[in-house]
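I'd like to ask you about the structure that follows.
The complex appears here minus one protein chain, its other protein chains still in place.
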Amino acid sequence: MRPIRLGMVGGGAGAFFGPVHRTAARLDGRFELVAGAFSSRPEAAGEGAALIADAARSYPHYRAMIEAEARREDGVELIAIVTPNHLHYPVAKAALEAGIAVLCEKPLALDLEQARELAALASERDLLFAVAYTYTGYPMVRQAAAMVRAGELGTLRGAQIRYVQDWLATPVEAGGSKQAAWRTDPRLAGPGGCLGDIGTHCYNLLHSVTGLNAVALAADLQASVPGRALDDDVQIMLRLENGARAGIWATQVAPAVAKNGLDFHIYGDKGGLEWAQEAPDLLRFTPVGGNSVLMRRGAGGLHPAAVAATRLPAGHPEAYFEALGQLYRDIAEHWTQRSRAPLFGARVADGVAGIAFVETAIVSSRSNGAWTAMIPQAIAN
Amino acid sequence: MRPIRLGMVGGGAGAFFGPVHRTAARLDGRFELVAGAFSSRPEAAGEGAALIADAARSYPHYRAMIEAEARREDGVELIAIVTPNHLHYPVAKAALEAGIAVLCEKPLALDLEQARELAALASERDLLFAVAYTYTGYPMVRQAAAMVRAGELGTLRGAQIRYVQDWLATPVEAGGSKQAAWRTDPRLAGPGGCLGDIGTHCYNLLHSVTGLNAVALAADLQASVPGRALDDDVQIMLRLENGARAGIWATQVAPAVAKNGLDFHIYGDKGGLEWAQEAPDLLRFTPVGGNSVLMRRGAGGLHPAAVAATRLPAGHPEAYFEALGQLYRDIAEHWTQRSRAPLFGARVADGVAGIAFVETAIVSSRSNGAWTAMIPQAIAN
Amino acid sequence: MRPIRLGMVGGGAGAFFGPVHRTAARLDGRFELVAGAFSSRPEAAGEGAALIADAARSYPHYRAMIEAEARREDGVELIAIVTPNHLHYPVAKAALEAGIAVLCEKPLALDLEQARELAALASERDLLFAVAYTYTGYPMVRQAAAMVRAGELGTLRGAQIRYVQDWLATPVEAGGSKQAAWRTDPRLAGPGGCLGDIGTHCYNLLHSVTGLNAVALAADLQASVPGRALDDDVQIMLRLENGARAGIWATQVAPAVAKNGLDFHIYGDKGGLEWAQEAPDLLRFTPVGGNSVLMRRGAGGLHPAAVAATRLPAGHPEAYFEALGQLYRDIAEHWTQRSRAPLFGARVADGVAGIAFVETAIVSSRSNGAWTAMIPQAIAN
Partner (left out) sequence: MRPIRLGMVGGGAGAFFGPVHRTAARLDGRFELVAGAFSSRPEAAGEGAALIADAARSYPHYRAMIEAEARREDGVELIAIVTPNHLHYPVAKAALEAGIAVLCEKPLALDLEQARELAALASERDLLFAVAYTYTGYPMVRQAAAMVRAGELGTLRGAQIRYVQDWLATPVEAGGSKQAAWRTDPRLAGPGGCLGDIGTHCYNLLHSVTGLNAVALAADLQASVPGRALDDDVQIMLRLENGARAGIWATQVAPAVAKNGLDFHIYGDKGGLEWAQEAPDLLRFTPVGGNSVLMRRGAGGLHPAAVAATRLPAGHPEAYFEALGQLYRDIAEHWTQRSRAPLFGARVADGVAGIAFVETAIVSSRSNGAWTAMIPQAIAN
């Protein structure tokens, strides 16, 4: 089985997602990174060339790369977009128009119009277009989703999702942090700061695990650090389509024991599930009136979707690279089988829903947190 | 040092708070239970008599007790009110009017008018009137409050308080649970269900630890169990007087590993604090940019307020009885010294604030969760 | 039900066990402290007198107390001995000879001869004689023992018990710590340091939970701190009567997250149990091949022995005072019913077994850790 030929846009020196995607893509040996436009800085050309076998396929600009690769018989088949947010749309559009499949970091675009255009384009060209909601790659997140669908929680009543970081607790964007600089600049990050960066992961998990859409939300966005242009601390109340309520708290200014403290608590009339990203192999299930049970990745009794995303036996921990690697593996499976089975939580529709969530939250926030109907997003479950 | 003579109203067979208060009052040997109106059921008279030394001081009704005890030279000095909520007001009023000090379970009353009347009465008579916000008795909650006041967290930016239970996940009120029956009946519990029962603890902790009042809130109240008359799952967003934001999630229908899962995460521009009621001896402090530190009750380096509330060395766990016992000890200290030092988090003003919180949340909820200014509550910090 | 009249020997200012026992005895209202010989220091007389109602019953010496109280019609019925170890034997002997029941701190005596004499004396006089193995008072320890006896673990294969402290990591005995001074002095503490102080708790838990005696052990005792006369770090391998193996590690010089880190892991061919003293409400059961289950004090499905030792519902934590309070309650139950039902893990036989364990370990250690048959101890299960 020959590897899928992968290209990358973004991800040069100092980037976070570039190396992460390269490692995740390598994990199962199903992809080969053959081309890239890793950086637009001329002095970075050498670095980029070192990442691939053929230095000639390291391009100074994504347009050059897409043009050249589209002409090659052995050109890239999938482009991973790991640039700052404002480039997601133009790069994805160019790739799709050149007939190349895409895995794009979230958020999918800067606004809903762009996002819908990309979704339509991918559909029209019948191209795979995935969005890197990494956390849906965790096996025990998939186990949670399977348990919900199997009715093991009963009728869902509520969900609380938190995402706690503190790396923006001080004005690091003013101090030379490249990561912080673009993520707090509306022109590069889009209208949502913390909301777009990590709040979207919360909404994606909420939707992916429960299988439910939100119908309305009330959002309170805050920029805690003086002078910051975008929100860095967000709380949102949501109503789901079945009448259940949900809450999201996403912050980048709250020092905590957890450093990337994404967790959820989802409950129905039969039981509740708790999961935390920093101990991803564990899912805790508490039936109403019974003892809590510790479910583990790699142990017996799990749903097929969790088993399929597992590489190691229980007790040999898997973690972040495997979660993102699972998205790559899902793509490879999808690719090979030429099936149309949807990617779990990482479809372009999930990306569009993420943007709709961001835009609705901003509308609500601007009307003093009034309950606001979710902007239609056309997610087919 | 002779013990303070304690009377009790409520707390007969099948009650939760009665035995708990009796044990907590005994803990330090500073109180002697000498009289009670434990139950209005005639057949319970014997049970009540067995709880005290002189059976003649077990009364069938609180009015009889207050009248008789007020006439005795060795009559009760403090009455603990542990009845269902609707009796808090009349019993407290009768006690205060008879010149007897009061420790009342929360919520203080069924509405704000009652609450204010009681506060005024206590003030007028110059009588101690405490409200049993048990969780403020935990030493590490007091440590957290002291750290905030000492500036160790910097300027406060946010707080998230959760209180997760699941004992009302099914309609147990229809199945003979005495506890559930009155707590879900608006005539006995008041207008807030989960909101009044445990949401008030969240608000009390928020205020006690941060030292800040809320200025507005947006509340979403839900009755999850079909047919239930009062809310059982509550989420509320708040704005604090210094501009910080806070969130409260209180639920009685969410199965979880924690069974009485009250916890808080409070953070400022210098650091964050995390505490959870089921591991009450531990407070986790994370400075911005530094390693998390595990602070422990009984270990070195704590503020005097935490040290003063400690009975055992670190590693010999203290728990719920000691927390409530601390409220009793605070009262005894206050009493003996005839000082006017306020009780931490358990003053009548805290009780009034709790009712104001409940009423404001209900107003907001009835206007579809609109942001609503907190009803003035006159808390002096 | 009138309270049992309690006397105390030891436990004056600066003592650890004195206040702890007084609080635990008060917890359920079943005892009244009426007399004491709290300290032999003349200047401490006042302090002692303040602890009881009748100052005349605060005695300067235990002999005076026993003599006087034995003559009173309302004299003490039970004496709690909370002195340094070397006084356990003479005080207990004097009490028993005067016909007074005893609750003695562990270790029961300085050597096996003394211990056996006390056991014989108690039996001869038909007096209750309990030993304060506090940790057996925890409900979930009793649940563990009940599960073992019910066969839920299958045939026992092994047990590992650890007890980790660090308060003797520096030579505090040279720096004025009264607690450290006597515990590291062979004349006051007996031949075992850490071994007698906390190692005996390990052996007691091992025996109480498994119901098995050790038949042989190999011990390695170490004095880590230069100049210390007694061991402060102990590891012991044991063989149990059914062929299972066990290990004990007890140390007072190992800094750890746990400050009084007593825990056990006991396993058979059907499942394993894990418990830790600093989170005493939780017992984790893992069946072979299955998911781990979190069992909680106060929740459903527990054995009667655990239920009977429970005061609060799940999630309202109980802790150290309740564990020791349970020993007092067991005594009160035993007393009232005039039954001969054995006290769980706290009988005089358990105390004798503890001394036999200490002596055998010292013999083994002196023969370079050779496997040594347990000195016969005549424990009837």
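We just call them A, B and C in the order they show up, numbering each chain from 1.
Operating definition for what follows: contacts are C-beta pairs under 8 Å (C-beta built on N, C-alpha and C of every residue); 3 or more make two chains touch, one makes a residue touch a chain.
This is a predicted model, so every value here is computed, not measured.
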Need the list of shown chains touched by the one chain that isn't shown.
A, B, C
Which of C:P90, C:G247, C:P313 or C:P342 sits in contact with the chain that's absent?
C:G247
Out of A:R63, A:R125, A:R149 or A:R311, only one touches the absent chain, namely A:R311
Among A:A44, A:V172, A:L294 or A:V363, choose the residue that contacts the chain missing from this document, as touch is defined above.
A:L294
On chain B, where is the contact patch with the chain that was removed from view?
289-296, 299-301
I need the residue numbers on chain A that touch the omitted chain, in ascending order.
1, 16, 19-20, 22-23, 26-29, 50, 165, 257-261, 277-281, 294, 296, 298-299, 311-322
Quickly run down the residues of chain C that touch the omitted chain.
157-158, 160, 162, 164, 166, 169-170, 218, 220, 222, 224-225, 233, 235, 237, 239, 245, 247, 249, 251, 253-257, 265, 267, 269, 271-272, 274, 284, 286-289, 292, 368-371
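FYI, only the chains that are shown with their structure count from here on.
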Going by CA means, which chain is nearest the middle of everything shown?
B
Suppose each chain is reduced to the average of its Cα coordinates; what separation in Å results between chain B and chain C?
35
Averaging C-alpha coordinates per chain, one finds the centres of chain A and chain C separated by a number of Å equal to 55
Here the gap between chain A and chain B, centre to centre from mean Cα coordinates and rounded to Å, is 42
Which chain A residues reach two or more other chains?
289, 292
